[in-house]
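Starting off with a structure, shown below.
The complex is shown incomplete by one protein chain, all other protein chains being positioned as in the whole.
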Amino acid sequence: MAKTINVGMVGYKFMGKAHSNAWRQVAVFYDPPFVPVLKAICGRNEKGVKEAKEKYGWESYETSWKDLIKRDDIDIVDINTPNSSHAEIAIAAAEAGKHVFLEKPMAMNLKEAKAMAQAVKRAGVKHMVGFNYRKFPALAYAKELIERGKIGRVYHFRSMYLQDWIVDPDFALVWRLDKTTAGTGAIGDLGAHIIDMAQFLIGDISSITATTETFIRERAIPEESGGLSAKGGTKRGKVTVDDAFVALARFKNGALGTFECTRFAIGHKNWGFFEINGSKGSMRFNLERSNELEYLSADEGDEQGFKTILVTNSTHPFMSAWWPPGHMLGWEHSHTIQVYHLLDSIGKDRLPEPSFFDGAKNQAVLEAIEKSSQDGKWHDIEEVKF
Amino acid sequence: MAKTINVGMVGYKFMGKAHSNAWRQVAVFYDPPFVPVLKAICGRNEKGVKEAKEKYGWESYETSWKDLIKRDDIDIVDINTPNSSHAEIAIAAAEAGKHVFLEKPMAMNLKEAKAMAQAVKRAGVKHMVGFNYRKFPALAYAKELIERGKIGRVYHFRSMYLQDWIVDPDFALVWRLDKTTAGTGAIGDLGAHIIDMAQFLIGDISSITATTETFIRERAIPEESGGLSAKGGTKRGKVTVDDAFVALARFKNGALGTFECTRFAIGHKNWGFFEINGSKGSMRFNLERSNELEYLSADEGDEQGFKTILVTNSTHPFMSAWWPPGHMLGWEHSHTIQVYHLLDSIGKDRLPEPSFFDGAKNQAVLEAIEKSSQDGKWHDIEEVKF
Amino acid sequence: MAKTINVGMVGYKFMGKAHSNAWRQVAVFYDPPFVPVLKAICGRNEKGVKEAKEKYGWESYETSWKDLIKRDDIDIVDINTPNSSHAEIAIAAAEAGKHVFLEKPMAMNLKEAKAMAQAVKRAGVKHMVGFNYRKFPALAYAKELIERGKIGRVYHFRSMYLQDWIVDPDFALVWRLDKTTAGTGAIGDLGAHIIDMAQFLIGDISSITATTETFIRERAIPEESGGLSAKGGTKRGKVTVDDAFVALARFKNGALGTFECTRFAIGHKNWGFFEINGSKGSMRFNLERSNELEYLSADEGDEQGFKTILVTNSTHPFMSAWWPPGHMLGWEHSHTIQVYHLLDSIGKDRLPEPSFFDGAKNQAVLEAIEKSSQDGKWHDIEEVKF
Partner (left out) sequence: MAKTINVGMVGYKFMGKAHSNAWRQVAVFYDPPFVPVLKAICGRNEKGVKEAKEKYGWESYETSWKDLIKRDDIDIVDINTPNSSHAEIAIAAAEAGKHVFLEKPMAMNLKEAKAMAQAVKRAGVKHMVGFNYRKFPALAYAKELIERGKIGRVYHFRSMYLQDWIVDPDFALVWRLDKTTAGTGAIGDLGAHIIDMAQFLIGDISSITATTETFIRERAIPEESGGLSAKGGTKRGKVTVDDAFVALARFKNGALGTFECTRFAIGHKNWGFFEINGSKGSMRFNLERSNELEYLSADEGDEQGFKTILVTNSTHPFMSAWWPPGHMLGWEHSHTIQVYHLLDSIGKDRLPEPSFFDGAKNQAVLEAIEKSSQDGKWHDIEEVKF
């Protein structure tokens, strides 16, 4: 009989739905060392959280995260609230001895992130930041190919994360457009993801220069606070975060990097893209075709060309749990794989990846982007070690 | 409090896993009129079915389908056994007053299919054949566009379903390569799907000519019977089904059709593809990029071009239940949507689509393909009405 | 000082323009054994042919092809008139001792084609049919890869040649839609090309079944006879050729083939496409991206994928004469390369490819398509040997 582990989750909207699904599905497809029990879901709005509890299959609910982390029957705290509350909840959860699984971006700033990393380290709990894209089989396979030397010395990493969900001027001023709650706009939401991919695949960034833009500076305030979208009312307010940023970077290994993130690229819904060019080969990936990895080997002479690898064989990373070759996974599967990785790491007493330490490194880059966008200069990335 | 409905499922391998998932997930994402209860799973191998029961979350198991359909606490019988047993189980289930959900292809031949269709009609139960591809949002959207007149008079339907899983001569002689159990090879497995797409999108086929080929005629017999693959032993046997077929067809509406299905198209894992050309526009779809639909409008003059529509908006068919735009669905989601459609149809007392009546029409085409591949002539498709 | 060779060309419209360009360009980019001299252009309409002479740089013109082939100063006769006149001119030219370069399709029927092949053989002249697509570097490279064993045993050849230039019902009844002048519609115009590609890459076809359709059966008769398009007048006439055909084939080497050609595939301008699947690999080509060849090797395990090879390296076939890698060639270049091949073959006293013998084999398939489209049966391809 498999051992169980109890999960308490703070947050119940878009990400809460995705995480709930992951917790429910993981032990059906994988054999984790612990079968997760969806013990308690937590949110401030009782009606909302109660509905989510029913819909997503949680055993109980709480309306105060403090109550949740006090409970003895919670082993893992899963935090997917707005960014401004990440640090407080995560630190308290760690101090209460819970393993912590936190949605990205890690924090509002580097100072918070460092405090959080220190807290989990001190507490001796497991910790993971929700950079779920690392867990797409195609991306895990990209990492494998790199480790097998298929790229060689890296010359270029170019990346972009393009969306268009606020391109309509009538789109309301939701919490993600408000600096107080979200910290930043495209930087933390989209930039955090592609910088994580860069750090995962290429390594540390040493310096960066960036600029940001807010194309539409005033929007209607929503009548009701909410999730990803909301109906705007008659009052208007200032957009206080970036709609887009662009950045140039240098990696420690000598590679040049480019980063562009925007919510104003009409026609792109979730175009998270990177390309790597090295001495031995090149590769490309795009979230809108997340089952595919493109690879080109330098060694093929006149037969050289980018090939599209459908990363759905049972021998590809994480794939044996699912369907036959050519039977696609979706976005949600990366979340299921992510919690599998967390459970597996707890079982093996290993640090999950990406940990809070990785998350803090990520935050250091985000911080440098923000600073550079203010002074127009190159900024060295602060080294963070734990 | 939602009403429940009890499901009993016969078969527990590849398709059993996919169907189990669909039954478990459907009420988390949709609001069907009945919440399905995974009451009993059934398979002849007790050890196997018991494991599946645990893994996939069924309440009980049976080792005889006859016992299963006798149970009073079963409302829906879901049949995903090898093709040779479809007719017997489905007819018995219908006669026992159960709704029947049957994996494709419907039957071993048209005679069986007609008997099955008559049985469900007589019994007054709901019936559905598992042509899950109709339920991909992109395909449902294709249907919508056609109904809105975006194709006009249809000139061409060209289709292919390409796989490569038996291209290796050392691949063993699994049940799908055995006429006794599978009936046919590519015809029933792949052909049934694209013919269903054709019938769904274009309408009835009036006549067809076809030829088949078995490229590798002898293979090692597996040491243990099993699922999609198996280790071959030292004894060899004859492959008694087609590896591939190609066909030309005429539709009642005057369109020309081509169909090609093969398990020998190296590099294609699940390349289920069609293109339609009409007087008002063209469209293309490929299962390997199942979130996308390509469409071209004839009305755009010099701006004309095939466009790639990412069918993931909340306003696209079936999508509001899932994730934000650009967050992909996978193959399994078509199954979840399919059982949602079945539950919804039961709730509304409507015939699900595709029904056994549609399945019998499909079987009539498969039968004509088989006949034509023997005599090399064009065959009119037998009209089946219920 | 390079030797010269004198060319006389019959026909001066679309193909005459393309051939003129090829004759003018060939010695600038290649070093053929003979520099062609554009000696005389011939057409029945004096005004038109005179203008073409000036525009395309010919030294003189004739209004009767009989006069042209009588001239002593003509070494090569290039024929690109409507199909109905091919046989008479080609035979007469051969009998006059001229090398003959003939646009495809070779003839109105197999009987003519055989007579033509016998005539050039008897006369001992060089002969080539204008299947220019063989001369695209990407296609020549495809042939190279096949000869190096990169495909292995061939299982499938699937092909289509899709255009849409007559999809508008108001498009007039030009000569290409008239059986008397054109012989057939899509069969000879498009089918001849993809059958040539099949014969070039896969080998002989042994049997075929086909059907044709004429979607729009009546059109306005043009006020003036002309080239590719013309203004329709008030009188209407019957379209006497096929708008489209579809066919299934078996090759001598055991491969299955599909062929679909149509002028009613809205959105496709010149979509000449094939894919080959074999035991060692697969490849794809499309005229609308004629600088590219897609190839997949069976030997790459989890790294397997179709790759896009840009066939523009100086080491790719025919490419050293042109531009640096990545600098595209266009459609016209295949014609320039084709006449280079003819001149080179004359210089080396070798049979050009494809010769009239190849053209007659091609015609044998076209004839079988026509017959099958009448009786609905499979037809063996008549063996033609010279």
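Read from first to last, the chains carry the letters A, B and C; within each, the first residue is number 1.
Here is the rule we go by: a contact is a pair of C-beta atoms (placed from the backbone, for glycine too) under 8 Å apart; a residue touches a chain by one contact, two chains touch by 3 or more.
Remember, it's a predicted structure, so these values are computed and weren't measured experimentally.
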- Absent chain's touching partners (shown only) are A, B, C
- Would you indicate which residue among A:Ala107, A:Met160, A:Ala220 or A:Val365 is in contact with the undisplayed chain? A:Met160
- Query: Quick one: which of C:Phe215, C:Trp271, C:Phe306 or C:Phe357 touches the chain that's been left out?
  - Reply: C:Trp271
- Which residue of A:Met106, A:Ile194 or A:Leu296 touches the chain not shown here: A:Leu296
- Note on the structure: Hidden partner sits against subunit A at residues 155-156, 158, 160, 162, 164, 167, 209-211, 213, 215, 244, 246-248, 250, 254, 256-258, 260, 262, 264-268, 277-282, 296, 298, 304-306, 376-378
- Contacts of subunit B with the missing chain: which residues? 141, 145, 294-296, 301-310, 313, 315-316
- Message: Residue by residue, what part of subunit C touches the chain that was omitted?
- Response: 14, 18, 21, 24, 28, 55-57, 163, 165, 228, 268-271, 287-290, 310, 312, 323-333
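Going forward, only the chains that are shown with their structure count from here on.
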- Message: Centre to centre, using CA atoms, which chain is the farthest one from subunit B?
- Response: C
- Message: So the centre of each chain is just the mean of its C-alpha atoms; given that, what is the distance between subunit B and subunit C in Å?
- Response: 42
- Note the residues in subunit A that touch 2 or more other chains, in rising order. 310
